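One chain of protein is taken out of this complex; the other chains stay put.
After this line comes subunit A, so read on.
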Amino acid sequence: MSQIILKDIKLVYQIKKEKRIKDIFIKSRHTLNNSLLANNKILALKNINLELRDGDRLGIIGHNGAGKSSLLKLIAGIYPPTSGQIQVDGRIATLFELATGFEMEATGWDNIYLRGLMLGETPDSIKQKADEIAEFSELGEYLNIPVKYYSSGMFMRLAFSISTAIEPDILLLDEVVAAGDASFLNKAKKRMRELMDSVKILVFVTHDMISLKDFCNKCIWLENGHIKMEGSPDEVSHKYLSSIGLG
């Protein structure tokens, strides 16, 4: 059984501001007193309580900067919570910012292997899946050259093909991932739908209320890092849209 349990999660970003010796002596006009930013900190998430089990399909909506992506990365184990407890059981696949995290000098094949390992495959299992991944990516001969020569579309196709091939229990999805040209996009959409239906738990960040209602059976509305509303996709999206004057 897969599950995601978040208890009283708080996430504070430490940010690095360009700081030089002279800044210590000369106060900048832009310095904000006593705000979180002045301490080089951003409060990204607070008081997050969430329990998801097999069959749950959670949609996350909210304005830009509300903490949606932070929440996904927290569940993915990329960001550590500042306080609170997090428990995630099940194999996670993530689909966001697809085109980073490649070994630029290595070939497409080597990158399939490496990224597969990073997503939790074993050397044997990823070797078995490599051909299928290669075929889906439609990169053909290009897989034999270093990925630094790839276009951004090719990167996305490769990343998408690997991430969707690992048969996850939990899928964390940020927005609609635009992957490649029109024909690939169709194929990708189809595959994503299959995956969204087949995984045990789906967490889906979206601005599109139609796909929210299509795919999700639960919904939260994030605002300034906390859960403003929780409920069915219909209710929550209705409230959300009316709050921004579109309801």
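Note that a residue touches a chain if its C-beta (ideal position, glycine included) is under 8 Å from a C-beta of that chain, and two chains touch if they have at least 3 such contacts; residues count from 1.
Rule of thumb we're sticking to: contacts and distances are computed from a predicted model.
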- Query: One chain isn't displayed here; going by UniProt, is it "Ferredoxin", "Glycosyl hydrolase", "Transport permease protein" or "NADH-quinone oxidoreductase subunit H"?
  - Reply: "Transport permease protein"
- Selected from A:5, A:114 or A:196 as touching the chain missing from the view: A:114
- Item | Options A:103, A:138, A:175 or A:223, residue touching the unrepresented chain | A:103
- Message: Under the stated touch rule, tell me which residues of subunit A contact the chain that is not displayed.
- Response: 13-16, 73, 76-80, 92, 94, 97, 100-103, 105-106, 110, 113-115, 117-120, 122-123
